[in-house]
Structures are given as C-alpha cells and as structure tokens.
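Notes follow the structure.
For this view, one protein chain was removed and the others were kept in their places.
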C-alpha cells in the first residue's frame, strides 16, 4: 500500500489499525561505469514496496536524494548536506507524526545515509517532545539497510567473494537489473579496481577511486541474482518490520 | 533519459552536448476522497518523462514532497516548510551546477510550490555567484506548471467547465488514472462542494474544505481524458523546454 | 494611525476593537537613472498610510529592505536573501500575533517580494500553530500590490501605454514625485530601452538591462500623475482591507 | 543624502569619493504610557539624517525593528530574535560591501540592540573574508548610540536628574516631540515609577515595570529640549563619523 | 602538548612539522547512580592527553558537551542537538583548517556522538572545498572511540563479562576512578539492571532504564582497572594516530 497511491481517507482508516510506515531512502550518485546513478533509490524503493506488500504496511514516497557529498566530483551525483537532510527528514516525519504515525521504518539503500539518519532520529525525538505531539514518547525510528541483511550479505559473498567490494557492488547492480532489465549497461572495467582507501572529501574520493567503483566487479551481476537478493531482503525485512511495530 | 537510469559517464557525455535538465516537482498531499495523495508528483513525473523523451533531455529525480503545509490537517499529507524546501532545492541544484548543468527546467504539479520555488531561484543565483561557479551568470531556472499550459487549461474547461475547480481537479485525477488505471478510486462525493475560500493555515483549510476538494468534481475524470492532458502537456512543455535552453 | 506614533496603551485599546494591521513592504533597489532607490518603499509606505487613514487601521513600520537580489549588481541596492526575509517577517508577525493581531494586510511596492512573502505566510501559519497562539487558526495574511490595483494599472496604460514597462516605471516614479517633489531627478535616458528578458541572477540582469530600466520611460512621470495613482491605490486598497478584515 | 532618495548613478559617484555610510537603527517597542512605540527608530533616523547633512554622508534606510524581546509582553512591540537580526544585518551589509562601501557607521537609538550589533559585526568581518570581497580587511563597522553621546547625557542629567531613568526617558521622548510635535501624548503617570530591576525575559520585565517605564518621568519632556538633544547629538556624531571614515 | 598550554608561536612551529591534531570529545550526561556526569569527557580527555604525550601530537580543547539527547530526562545531562553539534564542530575545525591543520583525529568517549560526528565530517569536507582552503582535498577527519579499542574491549569482557553492559559501564567508571580517585561514588545498585531496549527518545529512555544504567554493574570498577584501560587505550590509539597522519 503506497501512500502516493492512497487517498487521505484510506490513510485515516489505515491509522486506525496501524501506526507504522515504511520509508524508502536512497541516493542519487555515481555507481561506477555500469551502475545506474539511481541505484540506491531504485533498490530501496523496490525492496520497500515488497516489504509493504508482504506486511500490508503503508509505504511513503522514496527519499531519492541523500547524503552523497563524497561522490559529488562525479557528474550526475546530487547530494544534500547532512544539515539539510536532517531538516528535510524532520519536516517529513513531523507531518506524519502529527497525523498519528508512530513507527518509522526506513529501508535504506546507501551507506552514506546512515550516520545522518541516526543523527536525525535523535533530533526528531527531541523535536516531537518540544511540539508536544500526543504520545511522542512512543515514537520510534529505525533504519534497516537492505544490503546489510545477513542473508543478502551471505549470498553476495557466495556469488562474488571479494569482488563484491563496497560501492557499485554486483549485488546492488544486480538488483537494479532485476528492476530494469532493459537498462543493463556495459562499459570496459579495469581489472585492477581501487580499494581500501578511507572516505574523506569528494576530490580525494575521485582521486582514490577514478572510475567510481570501490573494489567491486559489477560485471558479475545478473538480473537473476537481483531477484534472489530482492527476495531475501524482502523476506527478512518484512520480519524486521513486524517486530519493530509490535 | 532519466538521470537515475544513467551512468555518470553517460552524464559526462550528455554535458558535452547540453547544459539543460528537467526536474519534476510534485507534492504529497490529500486530493479529496478519490484523488491519490501522490497526484502532483505522479503527474509532474509522468509529464517530465514525456518531455524528456520528446527532447532527449536529461530528467532528474522527482522532488516528490513539496510545500503543502495548508493540507497537513488531512492525514497522509507530507510537507516541507518553505525554508526547508529552499535549502533542499539549493543543495540539489548546487550539485548539478558544480557538475556543469546550467539550465534548470522544473515541471511542477502543485500550485503551492510556485512561490517557494521562485524564492529559491533567487536564493540560488546569489549562492552560485558566492560559490564562484564558472559561468554562474549563465545559470537559469524556470518553473513550468503542466496544469497551467494553455491547451491543458482549455481542455479542462471544455470537458469539465466549472467542475474543474482548483484542487483535486478532474484533470489531474484523470492524468493519474491514465498512469495508474488500476488505482482508480471511488467514494461518495457531496454535490455541494466548497469553493472560493482563500487559503490560510491548515486548520482553517480543512474547516473550509471538509473533504479536501476545492470546487472540483473529480468523478468526471477518465483515463482517456488523462491521456489527452498528458499529450497536450508534453507537446507544449517540450516546446517550452527547447526555447528555454536555446 | 501609525504604530510608530502610538503608545502601547493605544495599541491595547485598538486591539479591543480590531485585529487588523497594515504592513507596508518595499525594497531598496536601483530604479534606473532617474528613479529613487527607495521607490518601492516610499510608494508602499505612502499608500499604506493613506489606507490607514481611510480605514482607521493601524499601520506597522515599513519593511524597507526586501528581496531584490537580481538588482544587486547596481550600487545602492540592498537585498535580503529569501531565507532571511522569511525569518525576518516571521519574527515580525510573531510579535504582533502574540499581542493579538490576526489580520495581516501587506501593502507591497515590489514585485520581487511577492513569491517570498507568499512562502513566508505558509511558514508563519505553521509556526503560529506550533506556538499554540490562541485562535491561531483565525490568523490571515495577504499581500496587495498597489501597482497591480486594476484602476492603477489602467491609468498607467492610459497615460504611458507601452512605455510603462515593468521596472522603474513612470507610474511608480510619479508616485515618488508626488511624495518628494523636491527630489525629482533628471538624467539622459536612452530611447532604446531593454525589455523582454526574463529575470535570472544579478550579473545577467545588469547585462540585459544596462541602465536598470525594464522597458520603461520614467521621464513621462509627473507629480500630478503620482497623486492620481496614489488616490486610486488608496481608494481601492481601503476597500480591499475592509473586506479582508471583515 | 539619503540612499532612498538617490539614484544608483548618484551612489556610483558617491562611492568614487567616499566608502562611508550611516545606518540608523532603532526599535519598535513600548515606551511607557506616553512614549511612542517608534521612539528609538524616530530618534535614530532623525539624528542620522542630521549627521548625514552635516557630513555629506550617505544615509541608508532605517532599521526600524530591532532586538526588543524583553518588551514583547506589551502590545505593539515588534522584535527580532538576535539570531534573526544577525542574519538581517549581514545580508544588509553584504549588499553594500559588494558595491564597495567599507565604513559602516550605525547610529543607534536602542540599548537592546548593542550586544547583537556587536556580535553581528564579528560575524560580518568573517563573512566578508569568506566571500573574498576585495579589500575586505579594510571594512569597519561601529555603533554610536545617540543617547550615550557625552553632551547629550550631561544635558539629560542637567534637565531631569534622576528622573531621566533608563527607558521611556524624557530625553528620547523630547526628541520625538521635536520631530512630531503633533504627536505629543499625555497619560496619567504614577509618581512611583519602578526602577533598578535587571532585565531578563518579557514576562518578568512587565511584572517589574508594569507601565513600561524604567525609572523615568517622561512628562518632563518638551519639544524644545528635543531640539537641544538633537543638535548636540548631531554635532558630536558628525565629528565621530568624520573620524571614523578618515 | 596541549593547545591550551601553548602559545601561538609554538603552534606556528608545530605546524611546520605536523598537520595533525587530536580532539577529545565527550559528553555531559547521566552515568547511572555512581557514574560521574562528566565520565565521557573525562575519559576522552585523559586518553587524548596520553596519546598526545606518546606521539608529541597537539591536543585541542576537549569538546565536553556532545549529543546526549536521549539522556536528557535525567537531571544534569546537557546535550546539543545534532544540528548544533554539526555547526559547532564545523566552526571549530574551520579555524584550525584555515591555520593549516589537516589531520583531525577525534578521540571519543561517547557512542551517541559517533553518528553526528560522521555526518559533520561530510559537511566539513564540502565546506572546506567551498571556502577554497588551500589543499582542502588533503584534509582528513576520523573518530576513534577509546572504548571500542580491541584491547580495551577484550579486557572489559575479561574483567566484567556481561556486567560490562553498554552505558555507565564498569570500564568507563574505572577510568574516571583512575583519574579522580577522590571522586569514587557509591550508591545502592539494583541487581536486576535493565538491558536490551533500543534507544529512542529521552522519556522512553528513562522509562526503559530507570536508574540510567544499561545492563552494567559499575560497582565492579576499580582505579587499578582504570589504569589498565587507560594504558591500553593510549598505546593503541597512539599507534592509530601515527598511521592516520602518515
């Protein structure tokens, strides 16, 4: 049940039954020579919709631009500063909290969002208390990263070993191939892919990782793998969501 | 050509040929008893993708939450405050401007966004000058409202007359029906629909417009109408876009 | 009745009879070779004081610096960024709203203020609700542009035709001449005045409009015209104000 | 020479001769039962215009709303929060500094503005350096309080002794009477006027100072006194201004 | 070498030899019935000073108030909101970066700071690029948590097993006892200590953890343990610091 495909009266009915909502959050950032710029948003949204169906949960609109400042030396990347993302999510949740939602379950597709999201949750609990939202002390936020789901992680290891890497990974590329099989990209990929450098600023990042990949070999990805990742992520996160709202 | 479905190297090539980009912006807000909460985002995105195809323009990710504070007394509405939307769009455009984009063409689905967007453009020109972005004095932003396209407006008048109203209109509902025919909603609609009240705060809005409609009769909408609106909007805005970037 | 010329006890008495207040808002910006930099503030203030007298309304202090970033490449222009103007007006109205004022009628002299003002109103309604100001749902803000009053607009067309232009217009210059007849400026004015360029950033604006005028011929202005504009504006806006507070 | 009564070309010429500008700053706040709410702005503006004439200095538009949060429990007071006033003055000075102004001489009518103004100056120097404004290291700001001018202070002591008090003083009321002789107010004034309480929040302030006066007896004021204060302030501040810009 | 105990000329010399600086960051928050409110700051500062001595690194002043909003239902806790902490650290690092420091090594005593610190680092890299700080692309920030140092963690497990818990732990209490042996506190401690609840808002936190401890038994702490933790932390973090700046 997508919020965008519901009427306000359907939301009113939903709220009489559940206070939970799933919020997909991704990013708009380079994903190497063959990865889609929207990879993190596409994956988070797809998984979130799957979890929504599995659990009859409401799914809010995808936050498709996140915190990707370290990727901004590559064209096509769009990033919020962390301070802006905090304000954005605070306004977003405030609308929902005032309407009665209490359990905010973010399904995240981008590691770079995690720190800012957690900071935002702290900011929001305090803000809701300040606003005197009824039962504000019952409000809970959490972030679940589909790519960190244990089964997903194990499958990636099994399929790709070290070539999974940590950005523009075959697993996330596979999931986008499952979603958009007509958008599978090919490009020459250096065998010697950079890896192991810590992440600092954008210029440094591009110097360390000239084609945008971090230790990954996305040419291993297939749409079939993508489907398997999707199914594992949905199954596990559906479980997590139900525990979270219970 | 959607940014989210491109690689960064494709964006690099695109930028060697064009500095223009289309940015769909909608809202997440109640649209009466039968309108989808995502109506404004769905319409803006659909039209933007159509214009992108028609003109080979890059289409950026949809800004799906906008300025809808006056609708927040209805559950399901999510709104940014204007000051947050300014920061959000400023960060969004800064990433693109630093990468070399210069012509930002917003396709908008929500009247409530217009004032804040225009304020944002002013804020951004000044910001880009402060950042010393190369050729910042060539950067241009504009907002085109699909529902104000003359042909669209005339067709709505022809099909619905006064029953078009000004919110949760049959024309926008029709366009969402064209996009999601499986999501057509029905609900009893009072014949006596409120209209003519100026818009102030959220509580006042709901008091004035108890079911969320503003003078409209969305039950007149059909998917076929939606297709006609879509085609008129795309044809006209493609023309506008090409003039804008020329 | 000007707030600045009242005592707090007079305000207390006024509030027992009316919740309305008029707020003049102008700008500090170039107005071509012969227009005063304070034109928009001078006009808005003069008209506001006239309306105040006509309607016995309280008139608040003039907001004399507005949103004129696009004029900042001309010396003497002072502008707030939109985000600052929002905060400024929010604080300004918050003081008045806490004291019991409810109907805020802005009389505006500058087109560049309109978008930001409208964004501000939305921000304020939400803020007043958050502050739990008593009867916050009765608070209303509106902006009336003296130069868009129908009778004013018609007279400008009649007197100046196309030479009215859209900035540094003879009508606004005339009004300042009526207010400050000793400050009538003369300077050589190119017959070929730039016009028709959309407004983007400040550098671009000055390149498009080298002497600051936008399609206007302010040499047609006379103090007598100014008086007629003044009287038409006052008469009409007095009417608008009374409707607004009723 | 008032900025608001100049053209941009006159400003351009002025800047070729001087980098100095006078900025009147007042407040909109209760001034006891007989003092005008605009007292601080009226006095600052009048003195600033006098100094401007005396020194041929440009005078910028009056900042008529300042930091008066402690007076907000009295109706009619309008205050910015200090953080807003910082942003406001920063934008204001940034426009002027970019145009080439370097010496900002504030003539202030309200003690409550001083701390925030000084904080703002620090914020601005840093901001101008960040903006790389040419010769930003030559930019200077200062605030001169007309009521603290030694001669003014001595005259007040001489005329009123202890009854000068510290808010809604006969000296400032006298100056407004000189400016607006038709606006002289009368009201019963308790002989026992509160005094000596430190200033904390607004509610506390009104509890301590129930009629708004702080130890003053404004009924001693006359327009003739006002003229004497005016002349002393102008003479001394003209001197200060000339030293400041030299 | 503490920055606070150096002169600016000593700093100038230091910068000719090293670009690294250690920044202790703690928190001011309840630490159960026997833990000091300053525990996290005391530990971080002590360890940082030790690492500074070991490596001849400059140690900046301790950030003694951090992000502890979830502890604010207990008196004595002082917390910044994440958005404030971002601004605070940004200003802090900007001063140092402008002076030439490049390698910022935070030694952290509080888990609640980590997310916001990481968000801050991203915000700062972007800010330094915007400021055009020379060699801004060489600037690096990292956070090392003394309590997560492997050897520290192992010793805590060895000494306390499950009774280490996750807040108001015997290991951190031991370290404060080593620093301030005269400040060892005793209080009755329930044997049944709460544990396992996720952290949401402050009211919820206090309800879940009524005495402030999270699964810990701080009565096991001794100053001697504290010394061992201190030595392990210093030895390991000195190593980490030297790798970081190399």
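Descriptive notes on the structure:
By written order: A, B, C, D and E. Residues from 1 in each chain.
Keep in mind that, in the parts below, contacts are C-beta pairs under 8 Å (C-beta built on N, C-alpha and C of every residue); 3 or more make two chains touch, one makes a residue touch a chain.
Keep in mind the model is a prediction, meaning the values are calculated, not measured.
For the omitted chain, the shown partners it touches in the full complex are D, E. For the chain left out of this panel, the touching residue among D:139, D:156 or D:220 is D:139. Considering the complete assembly, subunit E touches the hidden chain via residues 2-12, 15, 28, 30-38, 41-42, 60-62, 64-65, 72, 74-81, 84, 87-88, 90-92, 95-96, 98-100, 180, 183, 185, 187, 212. Along subunit D, the points of touch with the absent chain fall at residues 67, 69-70, 72, 81-83, 86-87, 112, 114-123, 125-126, 128-129, 136-142, 198, 200-204, 207.
We adopt the following convention: only the chains that are shown with their structure count from here on.
If you average the Cα atoms of subunit A and of subunit B, the two centres end up 24 Å apart.
The geometric centre of subunit B is 46 Å away from that of subunit D, both derived from CA atoms.
Between the Cα centres of subunit A and subunit E there is a gap of 29 Å.
Residues of subunit D in contact with at least two other chains: none.
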